[in-house]
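Okay, handing you the structure first.
This part shows subunit A:
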Amino acid sequence: MMGGRFQLFNSSSCDASHRRSFRRTLLLTFLLVPGLLGLLSGPLPARMVEDQTGRRVNIPEHPQRLISLAPSITETLFALGLGDRVVGDTDYCEYPPEAKLKPRVGPILNPNLEKIVALKPDLVLGSPEANRRETADRLERLGIPLYGVTAHTVDETLHSIEDLGRVLGHEPEARKLVISLRQRIEAVEKRVASRPRPKVLFVVWYRPLTTAGPNTFITDVIQRAGGTSISQDLRGEWPRLSLEEALRRDPDVILFPRSESFSPELEEFQRLPGWRDMRAVKDRQMFFISDAIIRPSPRLVDALEEVARALHPPQGEGEERRK
Partner candidate 1 sequence: MDCSELQTTGRGLSETRGSVTLQVQDVSFGYPHFELAPTSFEARSGELLAIIGPNGSGKSTLLEIVSGHLKPLSGHVHLDGEDLHQLHPRQRAQRVGLARQETILLFSFEVREFVRQGRHPHLGRSLFESSDDERWVDWALERTNLTPFANRRILEISSGEFQRAVLARALAQRPRLLLLDEPTANLDIGYQIEMVSVVRHLAASEDFVAVIVTHELNLAAELADHLVLLEAGRCLAQGRPEQVLQSELLSRVFRTPVLVDQNPSSGRPRITWVAS
Partner candidate 2 sequence: MKVAATRRNALALTIILFVGLVAVALGALLFGGVHLPLGEVWEGLRGSASYPQATSIIRGIRLPRILLAMLVGAALGVSGTALQALLRNPLADPYVLGISSGAALGAIIALWVGGRVAAASPAAAFAGALATMAWVYLLGRRAGRLASYTLVLAGVVTASFLSAVILFVLTLLSTRDVRGIAFWLMGDLSVVTDAQLRVLFPIVLLGVSALYLFAKDLNILLLGEEEAAHLGVNVARVETATYLLASLLTGVAVSVSGAIGYLGLLVPHLGRMAVGTDHRTLLPVSALGGAIVLVVSDTLARTVVAPGELPVGAVTAVAGAPVFIYLLRRTAG
């Protein structure tokens, strides 16, 4: 199905682009013959690349039919102007609205492989944070290439977007997008640079109280938005925090992700034992933040700006911070 396996460059770093072009020309000259043979034996020209998780995968030269197995990837693809190449996404891909119109392949954890096969994708994009290893294995065995996408910090997210653009042949769009995102981030950082950092508790789930660990977007975003996460010394990705410990750490601000399944009245917390004793609850310093804060997609920067507005309200906005 795929062409011959010839060794090419490692496309792991996005700022090696100039080295790439030279190397590519050189190698193509050497490998023209096997390349032609590869053309004859397979339907599409292919190249061996290293995906964002370090796996080596054989992907088509110009992938036209893309399937996304994670909402963040779907968002990114649309943001890169690749929306029309997306032929399938998961049941939970809702942003942008056009994503909802695409054929569905099932839930994130257990996508229906038959549907994926039936959509005849050139390339499937997935993420180890969202998808199971078993899905990746099975796609591999079916001969469908899977490109892994991963990021744990804001910087990595930007690199990931650029890499996707490069791999999918939309490099200029990617670069433009990333530059504008960086500008917005720097604007926020500059604004909050001189302000004192409030202590922030990010509540992923409140029963039991679960928050974000050090190596997550949330902690990174809070940091850049001029705050300090009180849970960044805890171990694990989504560590549980006891209420007493949360009380002891005395956060200034509490943030909740906004989602359909979770939008309690903040006033309820003023009645809950433990919560009602927290200074942040008493002072009503509780805010909802877009759930894009947990997605390695361009909207992460929207979330960043929201957090910055919550922690450091721009002059003149005063009490308009609630909800």
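As a selection rule, all candidates are chains of the complex that A comes from, given by their letters.
By definition in this document, contacts are C-beta pairs under 8 Å (C-beta built on N, C-alpha and C of every residue); 3 or more make two chains touch, one makes a residue touch a chain; residues count from 1.
Fair warning: this is a prediction, and the values are worked out from it, not measured in the lab.
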Direct contact with subunit A in this complex, candidates 1 or 2: 2
Candidate 2-facing residues of subunit A, complex: 91, 104-107, 109-115, 117-118, 120, 128-129, 132-134, 137-138, 141-143, 236-238
